[in-house]
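Missing here: one protein chain of the complex. Every other protein chain is in place.
Let's turn to subunit A:
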Amino acid sequence: MPPPNTPEEGMAADGLQPLYDEPLQTSSSHPSSEMAHASQDESCILKLDYQNIEYIEPIDDTLLCPICKTPFHSPITTACGHTFCAACINRALETQPTCPIDRQPINKTRDYRRLPLIIKDQLDRLQVKCPNRGCDYECSREHLEGHYERRCEFTQVRCPDPTCTKLVARRDAIATKDCMHVDVACEFCDQSMSFPQLTGHYNHECDANFTECPDCNTPVVRHRLVKHRTQDCPEGNTQCKWHTAGCKVVDKRRIVQEHEQSGCSFEVVGRLMQQRVEDRKTIDELAARLTKVELAQSRRRERRIEHSSRAGRSPIASSSRSAHTTTNLPDITLNNNHMPLFPGSAADDSAAGGSAEDYMLARFERLETQLERFERLETQLEQVRQQAREIDTRQSHMILQQATHFSEQLAEIGSKVGVVNMHMSWLMSLQRQSNAQQRAGSAAAGGSSGSGMSHGSGSGGGARPGSSDDSGVRYLGESRRHSEGRPESLHRL
């Protein structure tokens, strides 16, 4: 028996995992086809590599994929609750179909869960830099793909030559239709390279990268030497910046700068001149704006004249200008002083024998005054109308008040009539009773009726029929009604 823990015995370990063999094979065939597809895509444009993005702010550890250690890209959460980039977990499952964190078995089709949107939002909002060298664009990660694949001038795209399979930066690709991958020689060293590499070569690789400035002896990137000598080199010759004001100082930049800082005597003049130039600029600008406004105004006027003349005296407007220069000449002379807007042009025109425009303007002005008068009349009319309306309301109000008064009085009268009516009926019934009593027999003479009579005559002079005094009188008629009503109410109870 071989000793435990030796390599030979380990062979048995193979048999321990037959369960995993099958899904492993099926899953491995799928990603490989994916990979082939991806490589095809790459030939036309390089996809944005999310693992290569530089993030502006430090990222919270919880947003990092535990496999690639970069912020999640299209993340997936497993049934056991762990989250990975889709690509990372897929690749990990190829070799071992368990969760890389807690080793719970994972079935790709069954155990992938939808990621909470809040995490997606967090990831989308991360601020990133464009991964292209030379591009300093920054945006949220959500928008980076659009920038990189469609807009960034530094993204590698296909060479404009359709037969060439190499890539070139987008900004260079637009400039020409020829292949960019013809070798060009660096003008400073012996190397030759293709055009897209040239800029990088100049800045970073070229052996003759640095050269000494002949004036100040400091190393300068060679292709920036010209700029250095004309703008930066402290030993290069230059003029005082106030040379336009008359300063004659011409010396090395270092000295000239000192001279400028210590106070060039021409500085005051120079500043004045600068200011004057600026003022002049604003004046020109304002003048241009003024002429524009005037032009627009005159155009508007013309249009209005046309409009009004078409509506009114069409023959004058439509007929040629020469017609009214003769017929309506007085108008022009009269109205010439109402033209403050075009003093120059009016004078020119009048010198040429009076222009149609002036006439039209005059007409227009007259029309305008008429219009004003109309408007005034209109407002007056409106005022009158309002006054009439006011009077109307006041009157109706008064009528209403009076009417209510009348109706009140009417109601009073009505009630009084009712009272009289009652008295009448009472007297009538009394009369009837007495008649009946008289008819029943003279022998039976009721004291009660007598007393009722005396009562009734007494109360007859009173104003109120419903007072307590006549309760005795009403007793006769109403008591019956009461006695009849009572059993009914009892019944109901």
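Rule of thumb we're sticking to: contacts are C-beta pairs under 8 Å (C-beta built on N, C-alpha and C of every residue); 3 or more make two chains touch, one makes a residue touch a chain; residues count from 1.
Following the convention adopted for this analysis, contacts and distances are computed from a predicted model.
Peer 1: As a check of understanding, state which of "Tubulin delta chain", "Cytochrome P450 27C1", "Ubiquitin-conjugating enzyme/RWD-like protein" or "Chromosome 13 C3orf52 homolog" is the UniProt name of the chain not shown.
Peer 2: Looking only at the record, the undisplayed chain corresponds to "Ubiquitin-conjugating enzyme/RWD-like protein".
Peer 1: Write down which of A:Cys88, A:Ala173 or A:Val220 is the residue touching the left-out chain.
Peer 2: The single option touching the absent chain is A:Cys88.
Peer 1: Mind listing the subunit A residues that contact the chain we can't see here?
Peer 2: So the residues of subunit A touching the missing chain come out as 2-7, 9-14, 17, 35, 51-52, 66-70, 88, 91-92, 94-96, 100-101, 103.
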